[in-house]
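Of the protein chains in this complex, all but one are displayed in their positions.
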Amino acid sequence: MTTAMVSLMIVLLLLGFPMLIPLIGATMLGFFVFFAGIKPDIMVQQMIEGVKPAALIAVPMFIFAADIITKGHSADRLLDLVMRFVGHVKGGLAVTTAATCTLFGAVSGSTQATVVAIGGPLRPKMLKAGYKDDFVIALTINASDIAFLIPPSIGMIIYGVISGTSIAELFIAGIGPGLLILAMFSAYSVAYAVVNKIPTTEKATWGERFDAIKGAIWPLGFPVIIVGGIYGGIFSPTEAASVSVLYALILEVVVFRSLKLREIPEIALSTGLITAVVFILVAAGAAFSWTISFAQIPQAIIGGLGLEESGPTMVLIAISIAFFIGCMFVDPIVVILVLVPIFAPLVKAAGLDPVLVGTIIVLQVAVGSATPPFGCDIFTAIAIFKRPYFDVIRGTPPFIFMLLLASALLIMFPQIALFLRDLAFR
Amino acid sequence: AEWKFAIEEIEGSVQDRYAQEFKRLIEEKSGGDITVTIYPYGSLGTSAALTELVTQGAIQFANSSPGHLGTLVSEVQVFSIPYLLSQNDEVNKKVLSESDVIYETLQSSFHEKNLHLLTMYPEGDMVWTANKEIRSPQDFDNFKMRTMVSPMLVEAYSAFGASPTPMPYGEVYGGLQLKQIDGQVNPVFAIQEMKFYEVQDYMIFAGQQEFTTTVVTNNDWFQNELSADERKMVNETIGELADYIFDVKREFATERLEMIKEAKPDITIIELTEEERAVFREAAQRVRDKYVEMTGESGKMVLEGLQADIKEAEEEMGAS
């Protein structure tokens, strides 16, 4: 059954069918051939359930806010400010992009929202500065995925619940690896800028910088409101997205008068279209993963590996591979829900620290989400940037390599994750 | 044959223990002819989805808690009424596993939806957590209490003097940590599993509600496709599990509370006195009216019948 489903998916994918079709086609194969007698209505039920989780609402809201500030003045003013400070540094803009994605992702908790909110406005600037599009897109997607590691992280909460691990400890343990990856991406960005001779702009004077700060003072309210609102207990990270829509409207319509109120529905339409394009794949992915769970395919595959007698390192490697592959096809949360209990006995037998295991799992989830063919961030990037599938993934390999290197380092030196945890809790 | 049993909780939970024991007994009694596959939380969808899977016949058994099941069988929301069940465990055990109101009156509402109610069992007291002491409705003033989404619970916590605040379960930990909400209510095992105690200082036992769950099966399958022997085997097994799960519940209540105390020794545990409970009980009377308003004549019958059954059982057992 697994072979038939995977083959069908690959064929439909390569023929160029809309991505919805490989996912639904494989699901239908499961329903019509392998579990005949079960009502196919359930496919539809699962598709609808797939888009209903409350946290998903942040995605269209951040898309909307980013659309508004890009059409208006805020985005330009913020970018102008960034350029005045880092434009003269080799790779400065790329490092800024990576750091901004990490920060925004850390706060919003949504990698897809980060791709939209940061990638949308920054990409044109980077292209103008001379970076190649494949690098820009890959950097945005992968830096956004660091969001999974830095708290608050929904992936860590789910893992904590399923495995009975302290969520507070997991949150702290994610910070080290998150920063390590950011450092790797930054180093690569600088190297990329040097090798490709990306021109720098002239160093701005402090007077010019001060002007830029003055120009960006209102838009600088975004991070203040989002971070302040969340940590001040006024709204949840999910709600922060909607609040930033409100703030964007106030800035562009009232303060800068760059947009007229009647132009807003048009922007909302563009947001709605992108949302639909991404969410229909979330829906199809939910139906597909239900089929996989129902048929108990992960249990069968992992049970067949015979890992019961292997040592801790082998178990960690097996976990990494399983989660990495799972997240290439299916929504990360579902992968955590399904695979964590299957691995639980192995983790226990190998005497592994559940916090370390959680960090490694969440890291793999981050890698998998940015990895073809079905990584959810890739869909988002295609919808936002309107580039063909292959253009979007072309720049990915160096990033995947760095992320895998980070995974290997984490397995070899668990202190990268556990150092801060031990400092805080032991 | 393979029977599929989906639970709403993770592996190692109360529901999992029930399902595992059910699996063991059925597989043993059927001499291996029947295997039971258990699907834990999240693998086949949300609670509401699981119930639908049973009505559609995709799976044979599922746990379904009244909070979710109420969207399909509205009368079952009677179990969301505060201070309805007894403060005596044995009374509740008798009522939940034997009451004619549940297995006849309420059962007919299940049958209308192609569901058959096999059993109900309690999973433990619903406990309040907070960062302040709560002993009276005044203490709940301006207190954002996270509850499940249900008009009954909104009514209940408004009646208690709190400000009921819905929030998705997965966001509760963060909401408590960042003080977006002030407290939440859940059974002890959930507070332990979800680590809410890490970000809360008080656990308050007010005895207002026992967290109950149902085990449902597809009625059509159960009545028409199973042989009489198989049906008998299921009913017998369910009967044997009533005592078993009660002990598991008690074990969880103590063990999980110990785990919390061990992980956070400075957590304050408050047991409200009879007098303090009486104030909340009085305040919650209006929730019964809300229930009748929502469910009409059939709900009224269920409520009155249950109240009578509980009273009778209390008198019989000499509890009050």
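Each chain carries a letter (A and B) given by its place in the written order, and its residues are counted from 1.
The criterion applied here is as follows: a residue touches a chain if its C-beta (ideal position, glycine included) is under 8 Å from a C-beta of that chain, and two chains touch if they have at least 3 such contacts.
The definition used in the following text is that contacts and distances are computed from a predicted model.
The chain not displayed here is annotated in its UniProt record as "TRAP transporter small permease protein", chosen from "Polar amino acid transport system ATP-binding protein", "TRAP transporter small permease protein", "Lactate utilization protein B" or "Fe-S cluster assembly ATPase SufC".
When the whole complex is considered, the residue among B:T37, B:Q56, B:Q107 or B:S298 that touches the unshown chain is B:Q56. Across A:S242, A:S258 or A:S310, the residue that sits in touch with the chain not pictured is A:S242.
Residue-wise, the contact with the chain that is not shown comes from A:P388, picked out of A:G303, A:P345 or A:P388. Although one chain is not drawn, the whole complex shows that of A:V44, A:A408 or A:A424 it is A:V44 that touches it. Among the residues B:Q87, B:Q107, B:S163 or B:Q307, only B:S163 touches the chain that is left out of the figure.
Even with one chain removed from view, chain B keeps its contact list with that chain: residues 48, 52, 55-56, 68, 70-72, 74, 113-114, 142, 144, 148-151, 154, 163-166, 168, 294. Within the complete assembly, residues 13-21, 24-25, 28, 39-45, 47-48, 51-52, 54, 56-57, 60-61, 63-64, 66-67, 70-71, 116, 120-121, 123-124, 127-128, 132-133, 234-235, 238-239, 241-243, 245-246, 264-277, 279-281, 283, 373, 379, 382-391 of chain A touch the chain that is not shown.
Rule of thumb we're sticking to: only the chains that are shown with their structure count from here on.
One simple way to say how far apart two chains are is to compare their mean CA positions; for chain A and chain B this gives 36 Å. Contact residues on chain B toward chain A in their complex (touch as defined above): 10-12, 37, 39-46, 49, 52-53, 56-58, 167-168, 170-171, 173-175, 178-180, 193-195, 198-199, 263.
Residues 38-39, 41-42, 45-46, 49, 53-55, 152, 154, 157-158, 160-162, 164, 166-168, 230-238, 290, 293-294, 296, 334, 337-338, 341, 344 of chain A touch chain B in their complex.
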